[in-house]
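Starting off with a structure, shown below.
On to chain A.
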Amino acid sequence: MQKITRDQLVSKASELLSNGTVCCVLGWGMGEFDYDVTPTVFNTVEELNNGFVFNDFCGANFSKYLVSKAAKCDGKILVLLKPCDTYSFNQLLTEHRFDREKVYVVGIPCEGMADVSKVKAICGEGILAISSNGDNINVTTLYDENPIVINAADVLAERCVNCKSKKHVAYDELLGDEGEVIESNRFDEVARLEAMSADERFAFWQNELSRCIRCNACRDACPACTCEKCVFDNPNSGVENKSPANSFEEKLFHIIRAYHVAGRCTDCGECSRVCPQNIPLHLLNRKFIKDINEFYGDYQAGEEVGMRAPLVNYTTEDLEPGEVFDRGADNA
Partner candidate 1 sequence: MHNNKYLRDEIIRISGADVSKCMRCGKCSATCPAYDEMEYHPHQFVNMVECGDIEPLLNSESLYKCLSCFACIDRCPRGVQPAKVVEAVRLTAIRKQGANHITADDIPAVVDADTPQQLLVSAFRKYTK
Partner candidate 2 sequence: MQVNEYKPLIVAFCCNWCSYAGADLAGNNRLAYPADVKIIRVPCSCRVNPMFILRAFQRGADGVIICGCHPGDCHYTSGNYYTRRRMAALFSMLDYLGIEKERTRVEWVSAAEGAKFAATMNDFAKTVASLGENKRLEDLRCKK
């Protein structure tokens, strides 16, 4: 269902490698399963031809990898960015996390990526192979000789269902159109939670967060979490703990993590994508984004390089913390 094909990407990457524009390529490589695509650095055309993968499971946001990879190359590194990835790219540039000169960005169109957990919900476990077939996805499992055909639209990842922008906000070269910011309903779920009573909200989050196993995948995948040393790994921060010591730790972890990325989170959805427990972590980040939009005016992190994040800014007329709750009776 992706408009762009693997061959187009490989040929573009090979061209840039061969003509010396870049010295390596940050792309998707084959993992253990078809749906298990791994970010990989390709150094030669041959490696590209052998190992490069592009399918409906190439959701990984490469921006974050540039923090460590860009400085390691002698020349430029080629990175393939989907529209939503470019926002993270800009946000990282705003925070001086890598050198723009070391990166060559090829913007690629994205029709939305599939969520393997949704596939598994339909087909069950034991997936042997997955392949795209027009608007459908063919899934072969251990338990069935014939591939199961499912509609790609039915297994679209949540973040793609609620895609906020098809616009590339940063690129050196585009394969396809620049695209446009689109209307989305991404705050609907947050609003639904807000409309609940406090007890209901508590029950909702208790149910969700109780599944957290503190694997730190959300943090490790988040392009806003690029700290040299995370406060949760730092014995002097006072909140250090790599695994939960008591029942409160997960919530503290998720609140602090969401707070630390508030105003910097571009809503790329990596946290929820990588969560092995399927906790809707993006709903925490979106709450901050929605609040910030409502309190201080619309703000999209990463829209441009050099923007001042809302929580490191102020006006003398900002609303008072107490007024936050006076904005509507349904919020009680």
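Going forward, contacts are C-beta pairs under 8 Å (C-beta built on N, C-alpha and C of every residue); 3 or more make two chains touch, one makes a residue touch a chain; residues count from 1.
With respect to how the candidates were assembled, all candidates are chains of the complex that A comes from, given by their letters.
For clarity, every value in this text was computed on a predicted model and none was experimentally measured.
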Touch assignment for chain A within the complex, options 1 or 2: 2
Residues of chain A that touch candidate 2 when the two form their complex: 190, 193-194, 198-207, 209-210, 212, 231, 237-239, 244, 246-252, 255-256, 258-259, 262, 284, 287-288, 291-292, 295-296, 310-316, 318-325, 331
